[in-house]
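See structure below.
With one protein chain held back, the other chains of the complex are shown just where they sit.
Up next, subunit A:
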Amino acid sequence: MAAFSLKINGTQHEINVDPTTPMLWVLRDHLHMVGTKYGCGIAQCGACTIHLGDNAVRSCQLPVSSVGDQEITTIEGLSENGDHPVQKAWLEVDVPQCGYCQAGQIMTASALLKKNPNPSDTEIENAMNGNICRCGTYTRIRKAIKMAANTNQNS
């Protein structure tokens, strides 16, 4: 066990856990922030995607000991009221079916748009290829990302 001080969604959290614990389980089990989902545990499905600084990372492969003072953003902290352009586009396109993978999809998409505000179809596909949607909402995800990109361009 070791003590860690983590900055998550702008708030400092103090926890005492096994240093090998992946951030996924720190968030879900220790901080009860369950928006970040477990899907595979081996960084193959993207359901656990969070932002470490500005980068989309798979939290199931991110030991708490490696976070240091880098800021973490989860789906709960992406925006104050669920009004991030990507979240708004997701609602407008009515993307989700079961919804389980969507937090991870949104976190990957929002990190993409931050770095590349106007991605091409291929760039979208490359960025999103690590996120599985078992219900098959890919065409809507693509549409929502483009809509969010346009919103950014116009605002």
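Just so we're on the same page, a residue touches a chain if its C-beta (ideal position, glycine included) is under 8 Å from a C-beta of that chain, and two chains touch if they have at least 3 such contacts; residues count from 1.
One rule holds in what follows: contacts and distances are computed from a predicted model.
**Student:** Could you tell me which of "Outer membrane protein transport protein", "Response regulator", "Xanthine dehydrogenase family protein molybdopterin-binding subunit" or "Phenylalanine--tRNA ligase alpha subunit" is the UniProt name of the chain missing from the displayed complex?
**Tutor:** "Xanthine dehydrogenase family protein molybdopterin-binding subunit"
**Student:** Just to verify: which one of A:C45, A:L62, A:A111 or A:A149 makes contact with the chain not shown?
**Tutor:** The one listed residue touching the chain not shown is A:C45.
**Student:** Need a quick check: the contact residues on subunit A for the chain that isn't drawn.
**Tutor:** Answer for subunit A: residues 1, 17-18, 20-22, 25, 28-30, 32-42, 44-45, 47, 74-76, 78, 82, 87, 90-91, 94, 96-103, 106, 121, 124-126, 128-142 touch the chain left out.
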